[in-house]
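All protein chains but one are shown at their positions in the complex.
Chain naming follows the written order as A and B, and within any one chain the residues start at number 1.
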Amino acid sequence: MIPNAALEALRAQAPLVHCITNYVAMNIAANVTLAAGASPAMIHAPEEVADFAPIAGALTINIGTLSTQWVDSMKAAAVAANSANVPWVLDPVAHFATPYRAKVAKDLLALQPTILRGNASEIIALAGGAGSGKGADSGDSVNDAQSAAEGLAERHGCVVAVSGPVDFITDGARSASVTGGSDLMPKVTALGCSLTALLGAYAAVAPSLEATVAAFVHFAEAGERAATDATGPGSFSVAFLDTLHTLKPGDLADTRVSWR
Amino acid sequence: MIPNAALEALRAQAPLVHCITNYVAMNIAANVTLAAGASPAMIHAPEEVADFAPIAGALTINIGTLSTQWVDSMKAAAVAANSANVPWVLDPVAHFATPYRAKVAKDLLALQPTILRGNASEIIALAGGAGSGKGADSGDSVNDAQSAAEGLAERHGCVVAVSGPVDFITDGARSASVTGGSDLMPKVTALGCSLTALLGAYAAVAPSLEATVAAFVHFAEAGERAATDATGPGSFSVAFLDTLHTLKPGDLADTRVSWR
Partner (left out) sequence: MIPNAALEALRAQAPLVHCITNYVAMNIAANVTLAAGASPAMIHAPEEVADFAPIAGALTINIGTLSTQWVDSMKAAAVAANSANVPWVLDPVAHFATPYRAKVAKDLLALQPTILRGNASEIIALAGGAGSGKGADSGDSVNDAQSAAEGLAERHGCVVAVSGPVDFITDGARSASVTGGSDLMPKVTALGCSLTALLGAYAAVAPSLEATVAAFVHFAEAGERAATDATGPGSFSVAFLDTLHTLKPGDLADTRVSWR
């Protein structure tokens, strides 16, 4: 399924996406998902996540801001999604920064996400390597993270995506690179977390590898167009939401994707 | 009290509005309330809500994101508001989506809010009907929710407001419709939640039915004007905040309201 067909399916189905994400990302991730054409729902209570995950088209879990209670909710939601064959996406934000965070990421990865997305430092560290990330920012290049991504994809049977200037996506057997975007994107907080939410939207309407590529192309296309008239991260962010919304099936350039 | 007089009172008094709202809405609801002319305060700790609600001009409670502790705070704040004759607004976001959420909405409704606001699916389901909502989005028309709204208003002795392309507001005896707004509004997350916060601001300075109508007209007027030059949900949101702020008493068109 090519990116444009996936976008067409997304617009037609407007899937419900259950997002457990961090406090910083909550609003922008919902706005990104809405602008792209899906229906986000941010639901975290342990009392209800297992009831909600199965009725959603996809679940996304981002560990940016944690608490004991939310970690319980994350696990319960992932288990419920698995039982209901609902695809789910894991975003292990800065998992290398503290022992607590590392343990949460490891426990969630063991629950077999459908898609795993991070920056280069996060993916390298998750594969056991020594990255040089600083908080939520990557200190490593996407190229350096490719073998880590392939290894994780094979070991955990999931799609692994590495965000960066050129993104890298693999299911262990097939891989793709996606170009585009803007260097203003890392200057807007939580855009990576928002891409995780968008991955959920696409995973609800397309097979996981194609869904991942489509979400990254949608993001890269909108980012590159939004940067044209932006004078900084504020105006970029506004134009980015507008462009996610106005892009139509047919607008996602195939030339952004290199398969191998 | 006509909408323009209520706006004049709002600007003159800049009431303190105690908001318990969800994580997605927190920032935009505060910005909407500030832009309109009030002073929002987001306060949730069980240790302090009962001290704060009585000193505010109004309280608003939105169940978008829940936890055991927050539900306790919501109830304690509502009880304290009632004791101090502070008006309060209930927004039962997606209460039909899980049993936990349904119970919380029911318990809060039993505490007798001054104003109840929801989309059509939420109001229909709260009255016991079978709506077709999906997460936080409505799947039903405002027209289909009118009798449910009237029934709830009579049964609970409150104003009930249904948001949609044409809004419907009733206290069981009198009803009003409000036109305006933009189809970009549902594409910006948490604007409904933000309207709930604005309802609190108006309820602090005007009788509940007139306050509700005024808040909806302020919202509809700002939404319609903001959409003029918007190219998507990002630029709409920016223009919407600007317009909420720049609208002056006299700018709220009476023709938006139909009483019956």
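Throughout what follows, a residue touches a chain if its C-beta (ideal position, glycine included) is under 8 Å from a C-beta of that chain, and two chains touch if they have at least 3 such contacts.
Computed from a prediction, not measured in an experiment: that's the story for all the values here.
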Considering the whole complex, which of A:7, A:94, A:124 or A:222 touches the chain not shown?
A:94
Given that one chain is not shown, which residue among A:74, A:123, A:188 or A:244 touches it?
A:188
Which of A:24, A:79, A:166 or A:253 sits in contact with the chain that's absent?
A:24
Which positions on chain A touch the chain that was left off?
22-28, 64-68, 94, 97-101, 134-137, 186-190, 230-235, 237-238
So that we can see where the missing chain sits, which residues of chain B does it touch?
16, 23, 26-27, 30-31, 34-35, 39-45, 47-48, 51-52, 55-56, 69, 237-246
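In this text, only the chains that are shown with their structure count from here on.
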For chain A and chain B, let me know how many angstrom lie between their CA-based centres, rounded off.
32
